[in-house]
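Once you've had a glance at the structure underneath, I'll fire off some questions.
In this view, the complex is presented without one of its protein chains, the others remaining in place.
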Amino acid sequence: MRKVLIGIAAFGLLLAACAESSEETSSPSASGSTAAECAKSVTTYVGSGVLTVGTDNPAYPPWYAGGHTTDTNWKINNPATGKGFESAVAYAVADKLGFATDQVQWVEVPFNKSFAPGPKDFDFDINQISYKPTRAEAVDFSDSYYDANQALVALKGAPITGASTLTDLKQYKLGAQIGTTSYDYIANNIQPTQDPGIYDSNNDAITALRNGQIDGIVVDLPSAFFITAVQIPDGVIVGQFPTIGQQEYFGMVFQRGNSLVTCVNQALEELKADGTLAGIQDKWLSQVVNVPVFSTS
Amino acid sequence: MNGAPGADGRVLRIEGLHKSFGRLEVLKGIDLSVSEHEVICLIGASGSGKSTLLRCIDLLEPIEQGRIVIRGEEVTARGVDVNKVRRQIGIVFQAFNLFPHMTVLRNVTLGPTEALKLSKAESETRAVELLERFGLAEKKGDYPDRLSGGQQQRVAIIRSLAMQPDILLLDEVTSALDPELVSGVLDLIRELARGGMTMVIATHEMGFARDIANRVCFLDEGVILEEGPPEQIFSSPQQPRTQQFLQSIIEAGRM
Partner (left out) sequence: MGIPGGGGAPELYELPPGESELARGRRSRILAGLRQEGAKSVLIAILSTVVFFTVLVVIVLNSPGWLEVKRAFFSGKYFAESLPEIAHRFLINVRAFLIAEAFILVWALFLAVLRSLPGPVFFPLRLLSIAYTDFFRGVPTILVIYILGFGAPALQIEGIPKSAFFWGVVSLVLVYSAYVAEVYRAGIESIHPSQIAAARSLGLTRLQSLRFVVVPQAVRRVIPPLLNDFIGLQKDTALLSLIGVLEAFRQSQVDVAGSFNFTPHLATALVFIVCTIPLTRMVDWLVRRERSRRQAGAAL
């Protein structure tokens, strides 16, 4: 009789153990489990035993740094250096998910490909992409890894540098890069009298600014700092734009329905909680101080 | 009429004309003179050089050797105003004469207004007069595609007449026409001859040539092999080649 009871108890324990582990595999839950545990239960990784991260080429500062070498196709910066804001964030998230540095692989993902229908060739894409509800119909976004504000870059001494309100800016020809929410901001909040110039890259916008074809570039604040520090020495940040409506933020982009989102969000939580994210921001985006804000009138 | 005939009453004088296309010599020494009011008919096989000769006279082709003198002026000399010479000479081709994108009236007035610098009114008066004279007045607003081939050729001749040329060159103007349209054109030419127009006519229409010509020239392989009044050429040709040619014409039923 005792043997039977032990057998039943053992069987019951076994069942309980199975039940618990099957719970884990069927639905990764954020409550109580770490990002790493969550990540282990995800089955949809593109590569095996690696985390595949995508970004666009060239990889611009301050989002990426450390330069590039000729043995890869990356231009300006190689994301695999771990240097630069987004590169650092990606590796930090990977770490929380349980991937070592050498288990992170980077792929080139042109902007348009990140949201094209069909299976993605990345686990997530990190490329200064702002969350928008309409965009979330096509892809899944992580939570914010950076709250983005827009700023205005112009040439020193130009009349536009005297502007202090959004209304002041109406008369100027502005420019922005395609794919950024800068165009939305211009169209919705500034509503200038001239059509803005929309360029394929920030570099084209900078050329246009230098040529006098546009009066100012609307671009995210960190990029604005890099542009005025390095690319246009005679450029200035005229001001930053106030948030109107929802705070804009950058999120990673995932295939729709990819359960990895939950794990990454968990990772971001952990990074915010233990101060890592703030540290990365301080290190790579530290100049976000003392920039006047345009007033909305 | 422009200017007086040359001192010897000749409108046209050709001396020792040689013309080659590349290595092929087409005209091998032509001598010809045409007096005022004379009608010369050029006959000969295709390739004998009739068209080339007429084109050379109108300075449409450069020549290798020889002189062409029109009303005493040597037009093959250097420094001659070619356009001015061409205004004095009228030429009508076998086909593609009229400008299809212009009305009949405009076809006729183009030369007078642009080359002779006449006023539009003057040109139109002259044009309408000529068209009426030859029974084509009601066609003046039509485009050439609405005219029969014969009518088109008649307009082409009228177009040349509007320039009031000293001499009219006609290059087989009926050869590409349907036979029943030929007579209309020939009648017009007959009337011009009656009116005293100086003409050099290249033609296959032997009956017509016999009627109208003051002189017939038989061209053979780039030279005028035989020339003389029509009765002589058609009834008693001297040269064997002339006889051969006329024989072949008879056999083809064209005479």
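As written, the chain order gives the labels A and B, with residue 1 at the start of each chain.
Convention: a residue touches a chain if its C-beta (ideal position, glycine included) is under 8 Å from a C-beta of that chain, and two chains touch if they have at least 3 such contacts.
Note that the coordinates shown come from a computational prediction; the quantities given were computed from them, not determined experimentally.
Enquirer: Which chains here touch the chain that is missing from view?
Expert: For the complete complex, the undisplayed chain touches A, B.
Enquirer: Would you mind spotting which of A:Asp121, A:Asp204 or A:Glu269 touches the chain that isn't drawn?
Expert: A:Asp204
Enquirer: Name every residue on chain A in touch with the hidden partner chain.
Expert: Considering the whole complex, chain A reaches the absent chain at 111-112, 115-118, 132, 134-135, 137-139, 175, 178-181, 183-184, 195-200, 204-205, 207-208, 210-214.
Enquirer: For chain B, which residues reach the chain that was dropped from this view?
Expert: 55, 58, 60, 83-84, 86-87, 89-91, 93-101, 110-111, 114-116, 143-149, 152-153, 156, 159-160, 163, 175-180
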